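For this view, one protein chain was removed and the others were kept in their places.
Moving on to chain A:
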Amino acid sequence: MHDTPDIADRRDAVCVIGAGASGLATIKNLREHGFAVDCYERETSVGGAWNWRHDRSPVYANTHLISSRPLTEFPDFPMPDNWPDYPHHSQLLSYLERYAKHFGLGEHIWFGTEVVSAVPVGDGRWDVTTRSTGGGSSRVQRYAAVIAANGHNWSPAKPDIPGDFKGQVIHSAQYKDPAQLRNRKVLVIGGGNTGCDIAVEAAQQATTVWHSTRRGYWYAPKYIAGRPADQVNDRLLKWRLPLKMRQWIYRRTLALTTGDLSRYGLPAPDHRPYESHPIVNSQLPYYLGHGRIKPVPDVTRFAGGRVELADGRGIDPDLVITATGYAPRFEFLGPELIGTEGDGRPDLHLHAFARKHPTLAVVGLLQPDAGLLPLAHWQSVAVARWLQLRREDPVRAAAVQQKESARPVSSWSRRQVVDTRRHWFEVDHIAYLKSVGELLHEMEPAT
């Protein structure tokens, strides 16, 4: 172009940000729909959060899947069927590496390159500024669309606890190895899956373990009657049992397996089953029963060597691990583009499509009650088909857009959850996949 000599025009190519699980699926599905793709990855290898070599990877030595293999694998590239029900994080990484190699995705990825900004330039196109993570000059290229698959489990959300603490405080992102816990007095803050996993590891390694949770949760076992719990749960969904009945079965099942945990001093759940992100941990109740994990309420302040609790008690850990989750971050996008003004919560159709920019989407920004990969796969198929329809049949694309924008948020998002940041992207995998399926159906190529 004569007027912008310093901007390389990539014409119909799509820019994908991130080469983790969601980014890889996005590259593959865009390629299958005939798009040229440039993917930018700031690390030097694929795998994103699942690659333990990456600085921002949240995995620790003993991380295993929380959802079972069939509910976690890509629908078009299954994990080996002789793998365990709940594979180790290193298996997941090798799976993603094989996926990238199998579909020849590597040649579309620019490693060690981060996206500094993506700015709309009108007519749906984007100027994307990239820079080598090793430093150096930046470069601007023009793309037909931008798909952010930058993950949402890498920027630690740290609790604001007043006072000073003499001991060590780390976020769960910095917890890597059980040796960090050995022979120490450990306080784990947070009742999510990570908090529970680390509390269990601490129970096996540390001298004393306190586990601080703000509210009571439903702690589901990993196995029910010899089957992975999520596979049993999906049977109830397959039979289309109403929510009330599923909640009743859930309570009965937990009564027979985990049992009543208030006996150990844990608060009773303040919400019904299915109203919070599922917590799956068979070992936590075991160590509560052996006195290795002492449940404590919320932390109110640090006071030198002591930690003060909401019930007025004080404890004296020498290591505090805050398993308080992660915050989504999109520094390369202006807040008005995805509606993150205010509290930083993006406002996207199906948690994926920017409402005012038809060529901007986010893939993988979900917190499902199952594995993320299948949902990210179908999201990226929907994104690819949408961009294809927009290119080939703008009139129909406009009709689809109009119809979709009228779809109520409650039809695809789980609204009946405890209202916290943790549940911003909470979806029911069945309801969500149904909605994506309907969108795919609307965009079906006319035959």
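In this text, contacts are C-beta pairs under 8 Å (C-beta built on N, C-alpha and C of every residue); 3 or more make two chains touch, one makes a residue touch a chain; residues count from 1.
Following the convention adopted for this analysis, contacts and distances are computed from a predicted model.
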Hidden subunit of the complex - UniProt protein name among "Response regulator", "AB hydrolase-1 domain-containing protein", "AzlC family protein" or "ABC transporter permease": "AB hydrolase-1 domain-containing protein"
Selected residue (touches chain absent from view) among A:Ser90, A:Gln174 or A:Gln231: A:Gln231
Touching residue (missing chain; options A:Gly104, A:Gly163 or A:Pro394): A:Gly104
Contacts of chain A with the absent chain, listed as residue ranges: 32, 69-71, 75-78, 80-82, 98, 101-104, 230-232, 234-235, 237-238, 378, 430, 433-434, 436-437, 440-441
